[in-house]
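Complex shown without one protein chain; remaining protein chains in place.
Take a look at subunit A:
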Amino acid sequence: MAAGVAAWLPFARAAAIGWMPVANLPMPVAPTEKNKRQDELIILNVSGRRFQTWRNTLDRYPDTLLGSSEKEFFYNEETREYFFDRDPDVFRSILNFYRTGKLHYPRYECISAYDEELAFFGIIPEIISDCCYEEYKDRKRENAERLMDDNEDNKDCKLPNMTFRETMWRAFENPHTSTMALVFYYVTGFFIAVSVITNVVETVPCGATPNQKDMPCGERYTEAFFCMDTACVMIFTVEYLMRLFAAPSRYRFIRSVMSIIDVVAILPYYIGLVMTNNEDVSGAFVTLRVFRVFRIFKFSRHSQGLRILGYTLKSCASELGFLLFSLTMAIIIFATVMFYAEKGSTSSKFTSIPASFWYTIVTMTTLGYGDMVPKTIAGKIFGSICSLSGVLVIALPVPVIVSNFSRIYHQNQRADKRRAQKKARLARMRISKTGSSSAFLHSKRNGLLNESLELTVRTGKTMSLLESQHHHLLHCLEKTTVRSYQLKGPTVGVGTGIIKNHEFMDEQLYEQSYLETALQSYPSRSPSLSSQGLTGTCCSRRAKKSSQLPNASAATSGLQELSAINIQCGDPPLSTSRSSLNMRPDDPPRLNCQSGQITTAIISIPTPPATTPDGDGHTLPNPSVQNIVKVSAL
C-alpha cells in the first residue's frame, strides 16, 4: 500500500543512523523543510457536505489535485475551507482513497459520472483496487459499446459531396437509404429464391411421357431451365461486378466471405459454358452443379438472423472444436471396444474398426438406424454404455453455444430497438426545446452564462518534501557503500530540459529508471561527478543496459507500492487539462538546488517526442500528443 511509504519514511531515515559508523565518507546534506507545518485538520466542503481530514493524509498522493498545491485554487478565504462544486457522494470514495490507499468503485454510480470525478481530482482509474476493478471495466466496456453503436448510427446520415461510387456502396450496404437501393435489394432477393427453387425443381421427376420413362424435369424441359439459369446468373454477375466497382477497398472486398459465396454461386455456370459436351469431364461438371446450392447463402445479406447464426458459430469455434474432438475420441474408443466384443459372433456386421465407426456415431447421437446391431452380450453391454455416454458428450458444449447465440442475438435486438427509439427520443426532445426556447433566449439576453474557469498548468512545481527526503536516504546509502546506483536502459534523447548540474539529479534519474518498467530517457551522467569528486571513483558512464530489476521476486510487492504506473493516455476528451496537470513539464532551471522535479516513486515525465524543451519549461504541454502519464502509487 502506497500510503505506507509516507508514514514510514521517518522511521527508515532514522534507521539510517545504523549505517553512519560504517561509512567512510561524509554524508550528503539532508533536505530541510522550509515551511514546516504542523499537521492540521483541513476542511473540504464539497457542495455543502463538509469532509475533514488531516493535511498529511492528502499529502500522500502529491500528484493529484488534493495532494498538490492545486487545491489552493479552491480555497475560500472567508470560510477558511476548500470548496469544491462537485458530487459529494463520489467524493466520499475519492477521500477514502487517500485514507486507505484503495480506490473503490461504488456500483450504484454511473460510470461516466465517476470517470469525470476521477479526472477532475486527478486520479487515474487504473488505481481502482482489485475488488472493484472488474466491475468498473465491465461497465466501462458496456458503455463504450453503447456509445459506439450510437456513433455508427450517426454515420447513416448523408454526407454531402459523396461520389457516385460511395453512394453506390452505401446503397448496397444499407438498402433503406434510398428507394433504388430497396428495389435492387428486393429484386436480387427474388432472383436468389427463383434460382434456388429452379435447382430444386430440376431434379423432381416430372411425370412419365408415353414413350419415355420417368425423368426429372430438368432433362425434360432443358431449354426452359437453361434460360432461367442464365437469367439468374446474369443478374448475379451484374450485381457482383457492381459491388466490386463500388467497394472502397477492392482487395478487402474480394477476400470477404460474401463475395466468395457470390463467386462460387455463379462459377459453375461459366465453367459449364466453357466446357463442351466432353464425355470425360461432364461427370465432373455435374458435380460442380452442386455448388449452385451456395446461392442460398446469398440470403444472409438479406437476413440478419442468418448473419447472427454465422457469427455465433464463428465465435464458438473453440466449443465446437472441443465437441468435435471429444466426440472423435469417444467414437474411436467405443468402435474399438465394439469391434473386439463382436469379433466372436458369426455374420457380424462389425467387420473392422472403421466399419464400427458408423455404429458408434449412430448410437451416440441416439439415431439408432438399426442397420448394425450387436449380438453378443458383451457387445450389447458396451453398446448401451455407448449410447448413454453419447447423450452426455453431446449435451455438454451445447449450452455454451446456445448462450453465446442468445447474447449476440439480444445485443442485436437491443441495438435495433435503440435505433428505433432514438428517433422518437430526438423528436420529443425537439418538441420540448421549442417550448422552452423563449425562456432560454431570455436568459441568454440577460447574460447569465458564466465563463468557465481556466485552469492553468502548474509550472515549476517543486518536488515534495517526501521525495527529497527519500532521495537523501538513498544518497546516504550510496555514500556508505561507496557505490552508486547504475542506470540501465538505452538513452533516448528526450527531456534535456532537466536541470543540469543538480546535486540530486542523477540519483533521482537512475532511481527512477529501476523503479520504472518502461524505458526512460535520461542523459547519461556519472553520479560520481555530482558528488563533488570526493569519492575518487569518477569514471565516465558507459552504455546503459536494460532496466531490469535484479531482485524482481523479492521486490515485486514492494515495487507495486513504489512503482510508477505507466499509462498512455491517448487524447482523452474529458481530461485533457487533468492529464496535463498530472504530467510534469520539464521544469525551467530556475529551481534551486534543493528541489528537483523528479521523484523517486512518482515519475511523471511527459515524453512528447516532438518537444524537447531546452532549458525553459513548457507551460502547456501539447495535449494532442500522446502523453505518457505516470502517477505514483505514493
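To be clear about the criterion, a residue touches a chain if its C-beta (ideal position, glycine included) is under 8 Å from a C-beta of that chain, and two chains touch if they have at least 3 such contacts; residues count from 1.
We adopt the following convention: contacts and distances are computed from a predicted model.
A single chain of the complex does not appear, and UniProt lists its protein name as "Kv channel-interacting protein 4", one of "Serine/threonine-protein phosphatase 2A 55 kDa regulatory subunit B", "Kv channel-interacting protein 4", "Auxin-responsive protein" or "Phosphatidylinositol glycan anchor biosynthesis, class U". Annotation: of A:N45, A:T312 or A:S484, A:S484 touches the absent chain (contact as defined above). Only one of the listed residues, A:A30, A:M162, A:V183 or A:V290, touches the absent chain: A:A30.
Residue-level contact of subunit A with the missing chain is found at 1, 3-5, 7-27, 30, 32-33, 38-39, 54, 56, 469-470, 473-474, 476-478, 480-481, 483-486, 488, 514-515, 527, 537, 539, 541, 545, 549-551, 554-555, 557-559, 561-563.
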